[in-house]
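Below you'll find the structure, written out as structure tokens, and then a few comments.
With one protein chain removed, the remaining protein chains of the complex are shown where they sit.
First chain written, first letter: the chains are A, B, C, D and E, and each begins at residue 1.
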Amino acid sequence: MIYLTRRERFNAAHRMYREDWDDRRNMDFYGKCSNPNWHGHNYELFVTVKGEPDPETGILINLKEVSTIIRERITVKLDHKNINLEVPFMKGKIASTENLVRAIWKELDPDFSALGIHLHAVKIKESENNFIEYFGE
Amino acid sequence: MIYLTRRERFNAAHRMYREDWDDRRNMDFYGKCSNPNWHGHNYELFVTVKGEPDPETGILINLKEVSTIIRERITVKLDHKNINLEVPFMKGKIASTENLVRAIWKELDPDFSALGIHLHAVKIKESENNFIEYFGE
Amino acid sequence: MIYLTRRERFNAAHRMYREDWDDRRNMDFYGKCSNPNWHGHNYELFVTVKGEPDPETGILINLKEVSTIIRERITVKLDHKNINLEVPFMKGKIASTENLVRAIWKELDPDFSALGIHLHAVKIKESENNFIEYFGE
Amino acid sequence: MIYLTRRERFNAAHRMYREDWDDRRNMDFYGKCSNPNWHGHNYELFVTVKGEPDPETGILINLKEVSTIIRERITVKLDHKNINLEVPFMKGKIASTENLVRAIWKELDPDFSALGIHLHAVKIKESENNFIEYFGE
Amino acid sequence: MIYLTRRERFNAAHRMYREDWDDRRNMDFYGKCSNPNWHGHNYELFVTVKGEPDPETGILINLKEVSTIIRERITVKLDHKNINLEVPFMKGKIASTENLVRAIWKELDPDFSALGIHLHAVKIKESENNFIEYFGE
Partner (left out) sequence: MIYLTRRERFNAAHRMYREDWDDRRNMDFYGKCSNPNWHGHNYELFVTVKGEPDPETGILINLKEVSTIIRERITVKLDHKNINLEVPFMKGKIASTENLVRAIWKELDPDFSALGIHLHAVKIKESENNFIEYFGE
């Protein structure tokens, strides 16, 4: 079993808040991350897939194919966007990194499954000091 | 002459646009950076000062002092903010990194001059692939 | 289950040695890491916690809370200190990174447990080429 | 149980191809990585071993010993070499990173076993965007 | 005056040697970098341009335009190539980084001049420990 990880990047704006809380309550709970005028990040997304390499070709999956899936399904919808307002798979969800990794998993899983590859991990590095990982359960 | 550089960081939202251009013209010129719903970055700010170290203490300036000046004058006003809407020293300016380094220079220069230290460079790294530097003229 | 990792940093001096061995035997076994005049590192500490995010708030735990726990319990006691001489939770222990990750686990575990969060991993990067991880057992 | 990771580096040339396919078919399948004139990388190799630290010495294994094993068994044979043409443990194999991590595991495992240490992971970072891991099964 | 730097990357094979020296003399002088079977690197290319930002748009030059020039003129010709055998602007030259930065300068200078922008520096990072810079004279 081989684990292959691909990094892709996107820059986005977001705000941590619940619509049914007023700004004050949101600021009390989420702190400066709840600024109503938004803030943003350079997000790094790490997608790990696993499986047995094909003995004939020596590879698990073409890296370009992995990159294309991640870009088409995920980063083109996030890059230079507002995560709260514009990202289809985040509609109705709080724009936390915790929710983001799970939403990305759900988007990517069918495509990799269709290729006979198992999605193993989705990791997002929001800053050099913070990252979140999800392993599908 | 010794050159001392301090890195500080801030996360912010911004949008590239001119108010007197409509969204379409802004998008045509600035591309996805002009998204009306904003996007954002993890900005890295590098401030370089220069001077002769004090022979008695062996140092040019206390690093904590440099950090405090940059935080109070600059990063507290930028971190988790919207550069277009909320940053006093960027009011009325296009939120480009080119304008940001020059505005930061103008904010920092008097404080370092008052300490007998010369500001040498202000550099902002907007992403791992792009950075802008300004040397005061 | 979501895994959240926070990085904190500290600079410290240490020396690898057993008190009941003389300097020569220590140097023979530990090499230059046993220099009686000490040496030091910029240590990077990565603490990973895991759990189910709160559906109401979308987050596992406030990052600021994680950072505060790590700083108060760990890094304030290690930063700019001598690990052999000054760190309460390392008293009587050889100042190896192997012992450090286990001691840090023991310090942090009760605080996270009290919050209903599981400590998953403690990792210390001693240099760009070496790191040590501990998963609690 | 403690996990210790050592990073070593090597620069090498390689080409993705099957000898029994012509250049065109290789290029169709492997893309630019199959350039018959070779290309190359700065590879980063991360080797993770695990075990119980010796209570007397406080360490799992001397880092210098780990480094020496990796250098003698692996990197001296890969550094500034052509992976397809010159590396004994890659003879007859497609020069993929998937094959490389498994071959390196096979080379390193006996040496660490002989020391009573378990090899846990072999990871190769081929670029800042791609890495491959193998855990021995 | 604003300095803008763009990073682009390419992976390539090369060999340090003079055609009129035999392999032995080349190996004696260039060491393992002269391996006749090639080796390779992940090269990082940093291109710095300078000028006065346009007061109307707030920017010096569109980053996408900078990236396009570098990719079309330089990296598409170097990426996944053999620097000695396949790169038009390195024909007849020793494949040193010293020669590479100067050749890249010569390729890029006319394009930036045509845009009224001054090329300031070409820097190549061959590994995390080595880089070469050229400022045009």
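One rule holds for everything that comes next: contacts are C-beta pairs under 8 Å (C-beta built on N, C-alpha and C of every residue); 3 or more make two chains touch, one makes a residue touch a chain.
All values reported here derive from a predicted model rather than from experimental measurement.
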Seminar exercise, completed: Within the entire complex, the undisplayed chain is in contact with B, C, E
Problem set entry | Sites on chain E contacted by the missing partner chain, in the whole complex | 16, 18, 29-31, 93-96, 98-99, 101-102, 128-135, 137
Problem set entry | Hidden partner interface residues of chain B, rising order | 1-8, 53, 56-60, 62-64
Exercise. On chain C, what residues meet the omitted chain?
Worked result: 9, 11-14, 32-33, 35, 37-42, 79-82, 85-86, 127-128
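Assume only the chains that are shown with their structure count from here on.
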Problem set entry | Any chain that touches chain E and chain D | none
For this session: With one step meaning two chains touch, work out the least steps from chain B to chain C.
Result: 2
For this session: Please determine the option from A-B, D-E or A-D whose contacts repeat those of A-C, over half of the contact pairs being identical by residue number.
Result: A-D
Problem set entry | Where chain B and chain E are represented by their mean Cα positions, the distance between them in whole Å | 29
Exercise. Mind pulling the chain E residues that touch 2 or more other chains?
Worked result: none
For this session: Would you please name all pairs of chains that touch?
Result: A-B, A-C, A-D, B-E, C-D, D-E
